[in-house]
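The block underneath contains the structure these notes are about, expressed in structure tokens.
Here the complex is missing one protein chain, while the rest keep their positions.
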Amino acid sequence: MLYARNCWYVAGWSYQVETGQPFPMQILGDRLVLFRTSSGQMVALEDRCVHRLAPLSLGRCEGEGLRCMYHGMLFDAAGTVIEIPGQSLIPPNAKVRSYPVVERDSWIWVWMGDAAAADEAAIPRSRSLDDPDYILRHGWLDYDAEAQLINDNLLDFSHLSFVHANSFNLGADPAATQAKVTQLENGIRYARWMEGLPTNGAGLPDTPADSFMGYDFLIPGVLVMNISSWPLGTAAKLDYAEPADHSRAFRDCTFSGQAVTPMADRKARYFFSIGPHRNQGDETIADLMFKMVETAFDEDKRMIEAQQKVIDETPDMRIMPTAHDRTVTMFNAKVARLARGDAQARESALA
Amino acid sequence: MLYARNCWYVAGWSYQVETGQPFPMQILGDRLVLFRTSSGQMVALEDRCVHRLAPLSLGRCEGEGLRCMYHGMLFDAAGTVIEIPGQSLIPPNAKVRSYPVVERDSWIWVWMGDAAAADEAAIPRSRSLDDPDYILRHGWLDYDAEAQLINDNLLDFSHLSFVHANSFNLGADPAATQAKVTQLENGIRYARWMEGLPTNGAGLPDTPADSFMGYDFLIPGVLVMNISSWPLGTAAKLDYAEPADHSRAFRDCTFSGQAVTPMADRKARYFFSIGPHRNQGDETIADLMFKMVETAFDEDKRMIEAQQKVIDETPDMRIMPTAHDRTVTMFNAKVARLARGDAQARESALA
Partner (left out) sequence: MLYARNCWYVAGWSYQVETGQPFPMQILGDRLVLFRTSSGQMVALEDRCVHRLAPLSLGRCEGEGLRCMYHGMLFDAAGTVIEIPGQSLIPPNAKVRSYPVVERDSWIWVWMGDAAAADEAAIPRSRSLDDPDYILRHGWLDYDAEAQLINDNLLDFSHLSFVHANSFNLGADPAATQAKVTQLENGIRYARWMEGLPTNGAGLPDTPADSFMGYDFLIPGVLVMNISSWPLGTAAKLDYAEPADHSRAFRDCTFSGQAVTPMADRKARYFFSIGPHRNQGDETIADLMFKMVETAFDEDKRMIEAQQKVIDETPDMRIMPTAHDRTVTMFNAKVARLARGDAQARESALA
């Protein structure tokens, strides 16, 4: 599978990295250690001591630095060794790679490419877990599968009619008709009206409504979704455009932020938050919604991990794209273009 | 290891594939999905959707077809896609491989080779679980070992004196002397008289008797065995020929049908039934006999899986055949000949 390096990947929820407690993570095969220094700075270093390759994530936070707890090398926040026990001289190349890291919208974002090219403006925007307008639940799942297969899943919502036939209970619509899809510079935009949908945002039978579901799916694998339900006839009245203000919906105004991080070959972590707008839901509805979503995400995981196993045993992997795969193809082409850019940047740097 | 494709393999017990419930199986590395349609037809398809390679065994039976539950492709019993949600055109090559399949003697038999060459007459005959003459118990075991090692085990009963020294309790005879072995077109025939055997068919001490044990071992790996015990002197009186009618024995008339299916590298499934003739045993004896056999089959599995591990770590695998290995050599030569025939058939088809 093909991934780009010159972009921001979610390494975890901000609260997962506590002051004084090194946090191991793997992204694109690189082992990272994240830690928060005494002064509160978030740091991401290569998780591999220069001395004998012990993981720094088994180390000890000391002030603004991190000490390897095998033989005691002390690293500063830039990854430079600043103390070698029993030895006064420190070799100038005694350092590990340091990764640009930013905390935003409750996520820790790590730039995996050339540090000089790191641009915070390229971080996709989601909503914080403490967003004042929404009651958000959150979690994460580890997959024994390629991140790209999870991206593909999220880019083709026709699977809602089958994988989630019982959990989301949306009927044939997501598969039977095409959504409105537009290209974004850094991803794609998906928009669908389901007219006369007989269930509400918690998947329960309710007054039929016109229900809108739309998301941006952004490089490298971030989904930012809004859902809202409106009186019958609204879809046609709006000419099937996205509602201007979801919070003014009839009911079901819901936000979900999701991110897929490729950890290593056939290994990925899937982060997600979801919840109702405070005007249109309460803690009980947030719980019901999250329970439904957890069921649905287990359904995805079961299918995708099984798909990965079949792929692994299929020497000549041919797929047969359908009309719904247009979004998958669009997005993966953007990723491929960015990944090729990475390769060219490396080549011109070497030339 | 070498296996032939142009033959019938046991995929399961007939009752394991219930109407409406797809059943996954692996044979010779191919992933299959078996299902029974509404009209009762047994179907075996490649377990890999043409769209994005999800397993069809996670799908849903619909009438005479099977629907992939990832994005909803519907397949008919011949493996042809007959519906793609959200798309009217169906590409002509949208089909998966369909395998000839037959139910006989309580087993599901799948032909793994060229479908045009599938010949039902080549299916080895065993006895159904509901055979009116026998009280049969049955089961299966999954091995982390090559099917051929299990075949080899079943082709050389000298192991009964050692692996099953305590369970079958047959003494030195099976290893100390040679059985009478004859060639069959599709396998070998093994016949042994044990004179004055002091145990009965449930492995318990009993009046000494002349006991006959004989089996056909048939391509690709099917054992069909008859046992019967007779008054002392019978073996010599019959000049060590097989008794004409086992059901007229003194006691212990027993049938066993067994089949070994190579699933993938170092992975095999071993199916077995065993039980006394109704004239010579009852449910209690059937239970005792099956308990003994389950113990013995666990002994085989422990030895063969350990043997497989040693083989895996032995770069230059030389074996030292003994006199008892004659049957092993005979049978494997027949399999090799058939497998070579497969290869030649492929070549002339391509020429």
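Each chain carries a letter (A and B) given by its place in the written order, and its residues are counted from 1.
Operating definition for what follows: a contact is a pair of C-beta atoms (placed from the backbone, for glycine too) under 8 Å apart; a residue touches a chain by one contact, two chains touch by 3 or more.
Quick caveat: nothing in here was measured; it's all calculated off a predicted structure.
Considering B:89, B:116, B:176 or B:244, the position touching the chain not shown turns out to be B:176 (whole complex). The omitted chain makes contact with just one of the residues B:5, B:31, B:277 or B:324: B:324. Annotation: of B:130, B:239 or B:313, B:313 touches the absent chain (contact as defined above). Residue-level contact of chain A with the missing chain is found at 29, 31, 47-48, 50-55, 58, 67-72, 84-87, 91, 93-94. Not every partner is drawn; the one left out touches chain B at residues 152, 156, 158-159, 161-163, 165, 172, 175-178, 302-303, 306-307, 309-311, 313-314, 317, 319-324.
Throughout what follows, only the chains that are shown with their structure count from here on.
If you average the CA atoms of chain A and of chain B, the two centres end up 48 Å from each other.
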